[in-house]
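Here the structure comes first, spelled out in structure tokens, and everything after it is commentary.
The complex appears here without one of its protein chains, the remainder shown in place.
Letters A, B and C mark the chains as written, and numbering starts fresh at 1 in each.
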Amino acid sequence: MLGFIGKRLIAMILTMWAVSFVAFAIIQLPPGDYLTTYIATLAANGDRVDPATIEALRRQYGFGEPYMIQYWKWVSGIIFRGDFGQSFEWEAPVTTLIWGRLGNSILLEGLAVIVMWLVALPIGIYAAVRKYSLGDYLATIGGFIGLAIPNFFFALILMYLSFIWFGETIGGLFSPGMENARWSPARVWDFLSHAWAPILVLSMAGTAELIRILRANLLDELKKPYVTTARAKGLSEFRTIMKYPVRVALNPLVSTIGWLLPALVSSSVIVSVVLNLPTAGPLLLRSLTSQDMFLAGAIIMLLGMLTVIGTLISDLLLAWIDPRIRYGSK
Amino acid sequence: MGCVMRLIPMGGKNMTQKPILSIADMSIVFSSPDEADIEAVRQVDLTLTPGKTLALVGESGCGKSVTARAVLRLLDKNALIQRGSITFEPKGEKPVDIAKLKQDSLPLRAIRGNQISMIFQEPMSSLSPVHTIGDQIDEMMTIHEGLKPKQARERTVALLDQVGIPGARERADAYPFQLSGGLRQRAMIAMALACKPQVLIADEPTTALDVTTQAQILDLLRQLQADFGMAMLFITHDLGVVAEIADEVAVMYLGDVVEQGSVFDVFAAPKHPYTQALMSSIPKMARKADRVRLSPIKGTVPAPKDRPEGCAFTSRCPHAFEPCPTIRPARTDLGNGHHARCHLLTRVPVEEPA
Amino acid sequence: MAVETMTDIPVSTPIKRAKRESQTALMWRRFKRHRLALVSLWIVALFYLIAILAEFLAPHDPGAYSARYTYAPPQGLQLFSTDENGGWRFFPHVNGYSTEVDREAMRRIFVVDPEIEIPVQFLAPSDPYLLAGVIPMSVKLIGVTEARAPFYILGADRLGRDLLSRLIHGTRISLSIGLAGVTLSLFFGIIIGGFAGYYGGWFDSAVMRVIEFIRSMPTIPLWLGLAAAMPKDWSALQTYFAITIILSLIGWTELARVVRGRFLSLRTEDFVTAAQLDGASDWRIITRHMVPSFMSHIIAAATLAIPGMILAETALSFLGLGLQAPIVSWGTLLQDAQNIRTLASAPWLLAPGVCVVIIILSMNFFGDGLRDAADPHGR
Partner (left out) sequence: MDNTRGGPGNRTGRIVSGALTAMLMMSSAALAQQQAPMLDELVSSGALPPLEERLPANPLVVEPVESVGVYGGTWRSALRGGLDNAWIARTVAYDGLVRYDREWKEIVPNLAESWEVSEDARTYTFKLREGLKWNNGTPFTSADIEFAVQLHKEPTYVGPGGFLRNPDNPVNIEVVDETTFRFVFENPTGVLMDELASVNGLTIVSLSKEYCGQFYPPLNPNASEEAKAAGFETWEAMMLNRCAWATETIRFANPDLPFMNAWMVEEPLTGNASRVTFVRNPYYWKVDTEGNQLPYIDRLDMRVSDSLEELTLMALNGEIDFQDRHIATVANQPLFFDGQEAGDYRLGENIPSSMNTMTIQFNMNHVDPVRRELFANRDFRIGISHLLDRQEIIDVVFTGQGEPFQAAPRPESPFYDEEMAKQYTEFDPEAADAAFKAAGLGEKNGDGFYTMPDGSPLQITIDTISAFRTEWTDMMELIQLQLEAGGIDVELNNIDRTLYYDKRPLGDYDAQIWQGDGGLDVIQEPRYYMPSGPESVWAFRWQAWFNGTTPDVAEEPAPWAKQQMDLYNQLREEGDAAKRDELMKQILQLAKENFPVIGVSLPGNGYFIAKNNMRNIPEPMLHAYLFPTPAPYDPFQWYFAAE
């Protein structure tokens, strides 16, 4: 087991390195650089910057240096000084910008995952055990509708309805005045009273998918002889199902935990824009379009690492709960 | 046939015992949404007596497993015990009709595994792949006897030891796929015996195993039966195994018990043409001179749905005559608990079928 | 024990064969039992039919705009009409509008006027066109006889274009797009995942690293970056197909992972060992023995993937990376509807959203039905 973990850890580090490289490549992909975009934006406001200024800026930002050198500067800064570089737009170190928002992202997505599981488990099990029952159909239909609605669209409608019905505009994560307060019961409550909408939207699709997978796996497992064995032991039906088929059917699910994250992150980018959530999403979108490369790079990389770690955790979990994988992988 | 011989006195000894489980006139019907109902088992009568082994013999799909599972009500929802009773009468307790018990009801669960337990054909897939052997055996005792995990584990180790698993204590923490087929089956047996059941149902416990292991398992079972004095219902399609382990035998064909009785009677003087056919398909040990060729049964087993109203064997029976296809032959008592369902037996006897 | 068993009496074999022959028939029978799936199958078929016959079914050209009917509400289609003495007669028609421009609020106000009855003709003659780009035709399923009369069964959008026609043409784009990507990712997923799980060892770990790596990149930035790097002289459609393929190149990992996981646990199962001992080739073992044993998962995953693609298209459009006007797809149509103004005053423009939901629902049910039917140990 230890060897297994060790191997995975090394692999993870390699992956992260690759992530950093691609992250850097991606932010280099679009034509032009931050300055062209900067000029463009100024020009759109009828504003102008004289070429001398641009040249000075270009030198200051170290554009035009060879790709690898730029990359090395960046990565070494991160590794040795925890310095993610400067954000051009904010004229400030990237680190001062991202942590708060990244925290919000992790918080929201974490909550979303928890909600998914809490909802999906009972429904999925019920749907499988009571196959083709009314409940099964309801669950399945509900799940599929959840999958079918584009989440940003759902968010939009949710916003509009809550405005029409309750005269509430459900944007952001806090009501005015609460944004910069420190954590307190009141603030937690305020947070929840705002966060329900995004969490609902974010977890919707994932829940549907979990239900689906769980039902599929469970249906296969329920037919296995060991279930009969368990019944023959005199276990109650409930305990039989919970202890054996469900337990086995969970394995493939566990491996999805890590995989929910990137999808969640991606969809939260869009949803966050619609619902104006102070998460990493909008900042990323913004920095990518304005080619604020170090900021964008840092966010992509951190989100990447987030998911790599998520995957590692789910793999370890899987190995932990499924002896066949554990011993198979030796 | 030495073994068969050896069985007689033993059978004789327990003659006086009153049955612990008696299946009477039981029919099981499978219903499916888009096909006609199928009567997989019709009007079966079987009795089990403590310390004795009843072997249920037949080709695959003849309904023997269905019958066995019916005893513990382990059939799927679409299977219905249409008529008849399964009376379970442990020593000193009043009889219960298992057929009448509710699925997942307390009384039924109290019987399952505790008083009647079962061994399955494929030890691999019949054991949970993600729980250790130990866990799965402990559970029996924790649920039925409310033992603490520790005590339960002690018993488990003892059991594993008893069923001849070397290094029982370590093996208790092993997962099924880490054991050999034989050991798995032993573990399975250990599990079945955990609560000293009074009836043990073994559903082809040796089919998946190689011949030597098979023999060991059979010895083990016989041994354990001697120790625990339980009644055993032994399902198999292997007459050899029957000869080796059973006191009584019931031969099934397409859901009917065509012939039943003590192994000795049935083997020595099979009355039903099907039984006879089976017997003649076994190489007999005899002097070179009068060695007979194996005579396989002609024709194929019809699908349950084209089974004739009357005797199921009609289509393949060498002696079939008028009543066979239409009238179902009665259960004819041939004395000494030997029964068979064949019109030949009720017809004015002309000559015995050879 | 020199006692022979009776399993080898010749009777047992033919039974098995009989079973295998009827496998597909059996599957179809099982499938039909799943009512919802059957209905869904028809719906999906219908949608694809619409996609093929788009030009014939759409009353208008999807691009044809009209200043006088911006945001015109749906007229609906009446088949009967009452004459003065209250009698009914068959007279397919739509009701005209009475319109006025509200200068202050900057909008047109429409009132569907039941007095005005514009006769509707089935198989109405039209300007010649090529059905599906090949068959020359000059008749449409439905149309108004008098030219220039408003005909907006499902209403009009902000440029006075007929929503129904746009919807029908959008169906073609959106549905065609899903398939390519899914087929691709299916192929990759099964092959790569299968071998990785089957052989394990370095190949497995290599594949796993790659998958893990691809998967750990959130897709949005990938899309953004790639879309920006796409050659500029490509048409929007080319670009989009390129992106679809990119999506599937990311999409296969999901499937591969599931397959591999299954393989890992299957490897230890007896029947695989059995097959190996029989000396069956790896390829045969994987395709004949292992893959069928979890066909259900593959099907489930695939059916989930197609809608995934359709949703991806809408998401891309939302970010402005998907198709761009004048190309009509459900995504671009939804993009037009993604604002409060539409929600508030032109809700009928949400119709594409409804279509998306319907097709995805049916595809899922369809796949679900298949899944249960293909299930090796179905009831």
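Structural remarks
Assume a contact is a pair of C-beta atoms (placed from the backbone, for glycine too) under 8 Å apart; a residue touches a chain by one contact, two chains touch by 3 or more.
Note that the coordinates shown come from a computational prediction; the quantities given were computed from them, not determined experimentally.
Taking every chain of the complex into account, the chain not shown here touches A, C. Which of C:R158, C:R209 or C:R267 touches the hidden chain is settled by the complete complex: it is C:R158. Contact with the omitted chain, checked across C:A45, C:I340 or C:V354, is made by C:I340.
Mapped onto chain A, the interface with the missing chain covers residues 30-32, 36-37, 39-41, 43-53, 56-57, 60, 83, 86-87, 89-93, 96-98, 100-101, 156, 159-160, 163, 167, 169, 171-174, 176, 179-180, 272-276, 278, 282-283, 285-286, 290-291. Although one chain is not displayed, its contacts with chain C can still be listed: residues 63, 65-68, 70, 101-108, 158-160, 228, 232, 236, 320, 324-326, 338-341, 344-345.
The rule is simple: only the chains that are shown with their structure count from here on.
Central chain assignment: C. Criterion: smallest distance from chain C-alpha mean to the mean of all protein C-alpha atoms. A separation of 26 Å divides the Cα centre of chain A from that of chain C.
Taken residue by residue, chain C touches two or more other chains at 265, 268, whereas all remaining positions touch fewer.
Residue positions of chain A touching 2 or more other chains, listed in rising order: 251, 322, 324. Residues of chain B touching chain A in their complex: 69, 72, 74, 103-104, 109-114, 117-118, 120-122, 125-131, 139-140, 143-144, 175, 177-178, 191. Residues 224-226, 228-237, 243-244, 247-248, 251, 321-324, 327 of chain A are the ones that touch chain B when the two sit in their complex. Against chain C, the residues of chain B that register as touching in their complex are 32-34, 59-61, 76, 78, 122, 124-125, 129, 177, 211, 215, 237-241, 243-244, 278, 281-283, 285, 296-297, 299-301.
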